[in-house]
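As you look at this complex, bear in mind that one protein chain is not there, while each of the others sits in place.
Here is chain A:
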């Protein structure tokens, strides 16, 4: 099998509105999904059209939905969010939200929405909360909201509506997804989405859909799995570095969790972060699958190749570290120094290098790639 696709050497131009609109058929369906993803992967999205594109990339709208279908979908989603939010507010903040007759609230709705709302309400009311888990999530959210991205314009003012949205969206997600709950760092994901989408309900659905993809990264097993896979990758791609890290007692790669977390928390300009979210998070899986066929295992996430690229970029520094503390300090100090475009290109390069090596070598971990 030949891997025809190779890494590009330069980031290309962002997807523009004009280009984006050229993908729409008359009925509103978006026809060439994979080309769009490739384009975004290579160059990101022009901020002017980012919000619209994210609805599709994050999975809120199917690419093949028509304009009319999307309208109906969003109306339904609005009712669902409202019903879920009312449900937990009545349960957990009864003093603030007089339950009253819940259904009467539907009276102020457009007749077209009433039915959807009542249905959503019934579903939400059927949900049984795990009180203990919900309390614990809510407690942590209340701690984290006042300290999320407050240095940015969007969240700066005390008691501003955006902080309220952050709070309500996180709680709604956590109490209706108890197997995941709230994990610190989710606030950072949402604080990237919120200013772009700038609407509570739409942002909720973008966030919830995106978490479907990255949920495992917030689960204990997923976090550990990522680090073990990273260890495996470093062992294959740079055995000397791996040996050195083990020698200084830093072989468990815990500090790389901060790198992964940092992709959401980077102190670089917000646009860069958004570029990162739009550019690498959403498209690479597609690209990976395309390159390796449908036998590609999802544990080899593109983010891990971003980690590899960073470790390689700063290899000399890491080789000079004499203790685990040196490694932590060096990695934790990186967030402001990294040049994002370079790292992204290198990550892509590392990914394809890994694919080639795995295909051509008989070393251990390659059997995942080609089952046939």
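The criterion applied here is as follows: contacts are C-beta pairs under 8 Å (C-beta built on N, C-alpha and C of every residue); 3 or more make two chains touch, one makes a residue touch a chain; residues count from 1.
Quick note on the criterion: contacts and distances are computed from a predicted model.
Per the UniProt record, the chain missing from the shown structure is "Rab7 GTPase", taken from the list "Exosome complex component RRP41", "Polynucleotide 5'-hydroxyl-kinase GRC3", "serine C-palmitoyltransferase" or "Rab7 GTPase".
Considering A:144, A:202 or A:348, the position touching the chain not shown turns out to be A:144 (whole complex). Across A:49, A:241 or A:324, the single residue that touches the chain missing here is A:324. Residue A:249 is the one among A:13, A:157, A:198 or A:249 that touches the chain not shown. By the touch criterion stated above, the residues of chain A touching the omitted chain are 139-140, 143-144, 146-148, 150-151, 183-185, 187-188, 218-221, 223-224, 227, 249-250, 252, 254-255, 257-258, 261, 265, 324-325, 328-329, 332.
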